[in-house]
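Only one protein chain is missing; all other protein chains are in place.
Each chain carries a letter (A, B and C) given by its place in the written order, and its residues are counted from 1.
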Amino acid sequence: MSQQANRSTLFTPFNVIAGLIVIMGLILTVIRFTKGLDATTNLSDYNPWGLWIGFDLLVGVALAAGGYVTSAAVYIFGMKRYHSAVRPAILTAFLGYALVVFALNYDVGRPWRLPYPFFVSQGTTSLLFEVGACVALYLSVLFIEFSPAAMEWLGLKKARNLVVKLTMVLTILGVILSTLHQSSLGALFLIAPSKLHPLWYSSYLPIFFFVTSTIAGLSMVIFESTLSHHFLHDKMDEAHLAGNKGLALGFGKAAAWVLAGYFVIKTIGVAADNNWHYLGTGYGAWFLVEMLGFVALPAFMYAVGVRDRNIKIIRWTAAWTVLGIVVNRFNISMVAFNYHLPSSERYFPHWMEIGISVFIVTVGILVFRFICTRMPILYEHPDYESH
Amino acid sequence: MSISRRKFLGWMGAASLTSAVGTSARAASNHEFKGYEDSMAVLHDITRCIGCRKCEGACNTVNDLPKPEKPFDDLTVLEEKRRTTAKAYTVVNQFGGQAPTFVKKQCNHCQEPACASACFVKAFTKTPEGAVVYNEKVCVGCRYCMIACPFEIPAYEYDEPFTPRIMKCTMCYPRITKGLLPGCVEACPTEALVFGKRQALLKVARQRIADYPDRYVDHIYGEKEMGGTNWLYLTSKPYGEVGMREDLGNTPAPKLTKGALGAVPMVVGLWPVLLTGIYAINKRKEKIAAEEQHAAVDEAVAQTNAEAEAKLAAAMEKAAQNQEAAVAREVKKALEEAAKAAAEAEAAKDEKGSDAPDGTSEDA
Amino acid sequence: METIHTLQEFMLHTKNIIYILMILALVGMTAFWKFLSGGDED
Partner (left out) sequence: MQGIGKMGIKKIYPFGMGILLCGVFVLAAVWTAAAAVPPAEALALGRADLIVIDGLKSFGPLERPPVPFYHDKHTDAMVKQNKDCSACHETVKDKLSRKFKRVQDNSKTAVMDVYHDQCIGCHKERKSANKAGGPVTCGECHIKDAMLRSTWQAITLDKSLHYRHVKANEKKCETCHHEFNPQTKALYYTKGDEGACLYCHKKKTEENRISNRLASHQACIACHRQLAAKDKDAGPAQCSGCHDPRQQALLEKIADPPRMERNQPDAVLVKTGLKGGNPEPVTNRMRPVPFDHRAHEGYNNSCRQCHHADLKSCATCHTVQGDEEGRQVKLAQAMHQNDARNSCVGCHKQQQAEPACAGCHSSIVKGRSLTSEAACKTCHMNIPVENPYPDESSAESKSMAADLLAARKPVVETVPVDQIPETVTIQSLTHDYEAVALPHRKIVLKLAAGVKDNRLAAYFHDAPTTLCQGCHHNSPATVKPPQCGSCHGRSSEALNLTRPGLMAAYHQQCIQCHDKMGLEKPVSRECTTCHAKRK
């Protein structure tokens, strides 16, 4: 993709590695769609969902929450000072969701039937229906929200201005849809109380998932802006470069506060089902690692970073929190799921599954770079300076 | 697609119509659904099972599934613990070494099937006959049903790249609708499996427990589990010891997700109100702020002008007593000052004015 | 419309309707907000 962009630096180490990953990805794709899941995954009748759901779907959607969080902050809560963060966030979200849908094609048995739930046979009692509907709608919403950038790039003034008029509606719609499917992803597991370890199973699962999604969103925006700051420095205008610090502080503060709240409701979750005694077990230890290491700790580190204006701490905490989200989603979808089965029946991903996931992430990074190097994401387009 | 869209619309019509007319399912929140009264069921009396695997064989033939590598009269298979797979709708497991107990495992045909509740294309249907049947014509292969099933029954054709199906016992739906017995029941030499109306079989089970109190555990597995199943079990050993989970609870699967699903329309209804409200409030705040700024500026301007005039007046008076030369100089000076002040004020005003549109430009 | 025997069927029926209502609601609310704030907004 980016190859033809700049011939002189075609064979930078980054490009070479990315290229290799992409090639591997394509080969694995062929295997997946000719030999089936059996040949490419460790999925079994006991473990029907693996890495492609646990990471590509659950983590993917969570980390793409930056879109609605930022746009809500700026347009609904009127925090204009973060305006420069909206477009990158929207773009990340858009790519995130696009890749989620892309990844789903690998996981489901008959990808071409993915529209069936909406057009052929509506299983409205299923939370997966609800998730599907929201993701589909939100993906289109994100596309529209993102389109102005593309239009500015292509110079479609009229269309661009028209879409910009819709910003408010789209934002609110985006928040609604996100609220729904972010929480419903957690609600997916409500139907299997006998399979998910009591420490992670809770009737509050949907709420937990929604709250964590906002945490993920806030942290991801910081994380992503940090990366852009590092690698796309030359693509950023003063507003973005300047905004970067304020963003980290503002979003860091928010993240810390939400994490604190999350810690509280998680504790209440344990109390609600009286699961205290499980804390003594092996799973309990791991649960505590998640709670203290990936919730309490980042909450504190964020706070520290915000108090003494230490951007470095905030950025590393953001990265750590993002990892925390990964851990949480992995726990629910894989580690604590089927806890009752003997270890011989437990699931661990096949290298090809990991390969595909890495491939998809790489594609994401490449597309992100491709767009940022061309469209007005990290800078404001001269013709559309706001005044 | 066109057909399907027509379907969709038709369904919309039907739905809205019925909702208008009011359907027969007038269910208050405390209403309990009893399932189909005359649904059929199978009673599996574990104490009678001799582990001959005839049921497995029959199941394999009537559903023409691939032949297994070990034949069905090879009982060594029983030694390792098995589950249902895409190639075997039912398996018999052995528990305990001396005087072992044998337990048949297959789809329990829940009265409120978790698979059906979980499926986002309605691929599973609970038929009035009691069977839970699967329709591969719509299945997308998401395998959520396998996640949902508390008995870990549905299996998936992982080796099938293009048309993978979910595979599970159908209670021999095609056969029972023809008035035949399910394959396994017909083949069972000891009637460890008995096929009949669920209500009747429950009576039979209770009677057996009453007649032979020291042979049976006083519990019919499947009467209440997960809201009740159409496959019922009797046993002499505790169910936990013969590989059946006793911690599933009696909540029917749809109830587990009812709350979450119920929250969805509330969000759709209230979020717009909430968010737009917040937005409007912020907008209002900005408006007021902007107006206050304007007011302040005007005042400032007025003030400076006033001062200028005062100065001018004073100067005139002075001039009256002084000679022209001095007068002329004074007046000139004063006028300049006034003009300057006014200009500043104007400048300030412009600045503010230019700020106002910023930011708000997007929100229309 | 034949009687509903299972909670599953009941939820299917009600959710079908609710999903349609939700779509209508989203459209309707937007329109109504426009109408409501028709005066002061530009």
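What we mean here is this: a residue touches a chain if its C-beta (ideal position, glycine included) is under 8 Å from a C-beta of that chain, and two chains touch if they have at least 3 such contacts.
All values reported here derive from a predicted model rather than from experimental measurement.
In the complete complex, the residue from B:Val103, B:Leu201, B:Ala253 or B:Val297 that touches the missing chain is B:Leu201.
Checked against the hidden chain, the listed residues B:Arg215, B:His294 or B:Arg329 yield one contact partner: B:Arg215.
The set of chain B residues touching the chain not shown comprises 43, 48, 50-52, 73, 75, 99, 181, 186, 188-191, 194-197, 200-201, 204, 207, 210-215.
Here is the rule we use: only the chains that are shown with their structure count from here on.
In whole angstrom, the spacing between the mean C-alpha positions of chain A and chain B is 20. Residue numbers of chain B whose C-beta contacts span two or more other chains: 11, 116-117, 122, 253-254, 261, 264, 268, 272, 276, 364. Among the residues of chain C, those touching two or more other chains are numbered 8, 11-12, 15-16, 18, 26, 30. Of all the residues in chain B, the ones that touch chain A in their complex are 1, 4-5, 7-8, 11, 83-86, 114, 116-123, 138-144, 146-148, 150, 152, 154-165, 245, 247-249, 253-254, 256-257, 259-261, 263-264, 267-268, 271-272, 275-276, 278-279, 282-283, 285-286, 354, 357-359, 361-364. Across the complex, chain C meets chain A through its residues 8, 11-12, 15-16, 18-19, 26, 30. Interface of chain A with chain C (complex): residues 122-125, 133, 169, 173, 176.
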